[in-house]
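Of the protein chains in this complex, all but one are displayed in their positions.
For chain A:
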Amino acid sequence: MTREITLSKAVNEAIAEEMRRDETIFLIGEDVAEAGTPFKVLSGLVEEFGTDRIIDTPIAEPGFMGIAVGAAMTGSRPIVDLMFGDFLFLVMDQLCNQAAKTHYMSGGKLKVPLVLRTNLGATRRSAAQHSQSLHALVAHIPGLKVALPSSAYEAKGLLKTAIRDDNPVVIFEDKLMYNDKAPVQEEEYLLPFGQAAVLREGRDITLVATSSMVQVAQAAAELLARENISAEVIDPRTIVPLDEETILASVRKTSRAIVIDEGHQNFGITGEIASRISEKAFYHLDAPVQRMGAMDVPVPFSPALEDLTVPTPERVAERARLAVRGELFHAA
């Protein structure tokens, strides 16, 4: 049976199902219990699992992140709730120097099975410190897995997989998508890491899009279809591990690619994926691989400015048109 549920509900269900299955799981973060987070994603969990397992902390991100790392090293499976992705900068030592490296530095003797749930996404009029998409920062660090669900269906299946993984996993939810509904089956399911989804098949160009940008790519593909340009849309679902094969197979078929991601474009996910395509499918390409990330400015508050900083269906479609027409050669 399939029903339509919000991404928020999907996350809530994933956590509840896993916590019922495994007593060693607990959830920790700011305002996660009675408040259920500012986005109300966790509402109802404390009533079922109690304050022993849904643990409210002081406003001390490095502190509770470190506590989760230690708990994970000693038999627990913590889920850390980081209220905004922007707060990643506060927990970087505990996440990147401790959690990510412990398994390696101990020669494989210690494990850190924890999930860091946080979010990304601009255009919520929240300005520069509550709007960033910082997944490239953590994807850069060996030892961390990084998941980027683009729908309620993916959010549930990827989160359940993350919780069962024996490694630190950072999962970014698009905070603008919490109330978006999608079909989600009632039966239990998990989505494997490192397997991209081909969300729309096409012949002329491949749009590789992550998280919030999947909707943008899908809408762009619709626009292009009206002009008889057939776009294939690929959602990697996880960027570490990255399903290179599915992306390369698509590009070998279409011969063109645009990579779209809401992280800043400079030194980001778009550059990484574009580079892998160029290295490994170069002789199949009919146009330079395009990167479309968030504009390299701090996210501005004013709606008039903020909306300029994130790729839109129209801008993606325009870039695709140029690529398909062979007019990208002299692009800046």
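A few remarks follow.
The definition used in the following text is that contacts are C-beta pairs under 8 Å (C-beta built on N, C-alpha and C of every residue); 3 or more make two chains touch, one makes a residue touch a chain; residues count from 1.
The rule is short, and it goes like this: contacts and distances are computed from a predicted model.
For the chain that is left out, the UniProt protein name among "Maltose operon protein", "Dihydroorotase", "Aspartyl/glutamyl-tRNA(Asn/Gln) amidotransferase subunit B" or "ABC transporter substrate-binding protein" is "ABC transporter substrate-binding protein". When the omitted chain is restored, the residue from A:I54, A:A68 or A:I260 that touches it is A:A68. Summary of contacts with the chain left out: across A:S76, A:Q132, A:S255 or A:Q290, the touching residue is A:S76. Among A:D166, A:E188, A:E201 or A:E314, the one in contact with the hidden chain is A:D166. The missing chain, though absent from the display, is touched by one residue of A:N97, A:Q195 or A:N266; that residue is A:N97.
For chain A, the residues touching the absent chain in the complete assembly are 24, 26, 52-53, 57-58, 60, 62-76, 78, 93-94, 97-98, 102-111, 113, 142-143, 145, 165-167, 194, 240-242.
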